[in-house]
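Partial view: only certain chains, each at its native spot in the assembly.
Think of it as A, B and C in the order they're written, each chain with its own count starting at 1.
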């Protein structure tokens, strides 16, 4: 079981490579530029990872995307929630 | 379209992801401060610089929005964005700051031809 | 309580990775965990530059890492090969290379990639910021 950390936007090589690497029990945290995924509720990873993919709210706020994430009903977490996921998952891989 | 002596600064990078946006806007502001007319074209993720709800960034990270708000004081009033790019990002003009001019994507090539000086960030 | 190892591979002001790593480190410590070490590799070596002088309204990341070290005695290791290539060196490396100046000093330590692997081995959690 792996926690995937994506730092680049959907459509980037990093995002595509992560999508190839995600397995059934894995979770995904979207940070930095990856939070622009909030703009696109049709992005395949939302479906692929269902209830196990989250946007980092601090990075959404910084970029003015917090309202849009709420409107699109996308799951967010704060830094504390990010830490909780790293506690739960022994391994993490960052895609950049 | 007539040729213009204005400097065209193209902004293609999002806030906080790198320093491209900041340093591109700095170049635009310095040119304007030196009295050169400046036009801005926002492409791709550069459009995110215009989102009006932007916060101050992570602690200690400088926000971009105050710089965008300063453009008008420097007489930079051409902020071009293509309709297609907005649609691709699922954004409406309501989410952007005031003063943005929408153009069609097919006009972009013409804009570049029109300007004798271009800086691409 | 767990040991976290952090790998930082982005440069300040060119990448958001150092900011993310620093916020993450503080949050991990707030939760009662420990940070076993931070390893700076690739462009991340620029975090160690003592000559960094950002505008006053921006965080000085070099100073922020030192503060983290002072509060929690966290080792700050910098890959020597990545650093030398990018213009970062300690006083002893400066002497060895015949340079008049240096821009890496304690608590940042120049070290080899072996330290990175060792950090990964002894950390219960290993997180990369790049």
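One rule holds in what follows: a residue touches a chain if its C-beta (ideal position, glycine included) is under 8 Å from a C-beta of that chain, and two chains touch if they have at least 3 such contacts.
This structure is a prediction, so every number in the text was calculated from the model and none was measured.
A.B. asks: Each chain type is displayed a single time; count how many copies of it the full structure file holds and write the result as a formula.
C.D. replies: A x2, B x2, C x2
By definition in this document, only the chains that are shown with their structure count from here on.
A.B. asks: Can you check which chain pair, A-B or B-C, has more C-beta pairs in contact?
C.D. replies: Higher contact count goes to A-B.
A.B. asks: In whole angstrom, how far does the Cα centroid of subunit A sit from the Cα centroid of subunit B?
C.D. replies: 27
A.B. asks: Based only on mean CA positions, could you tell me how far subunit B sits from subunit C in angstrom?
C.D. replies: 34
A.B. asks: Please output the residue numbers of subunit C that touch at least 2 other chains, ranges allowed.
C.D. replies: Within subunit C, residues 16, 20, 23 contact more than one other chain.
A.B. asks: What parts of subunit A, by residue number, touch at least two of the other chains?
C.D. replies: 32-33, 58 - these are the residues of subunit A that touch more than one other chain.
A.B. asks: Which residues of subunit A touch subunit C once you look at their complex with the stated criterion?
C.D. replies: Residues in contact with subunit C: 5, 7, 31-33, 58, 79-80, 82-83, 86-87, 90, 92-94, 96.
A.B. asks: Over in the complex, which subunit C residues touch subunit A? Could you list them?
C.D. replies: 2, 4, 9-10, 16-17, 20, 23-24, 27-28, 31, 33, 124-130
A.B. asks: If you look only at subunit A, which of its residues touch subunit B in the complex?
C.D. replies: It comes out as residues 9, 32-33, 36, 39-41, 58-59, 61-68.
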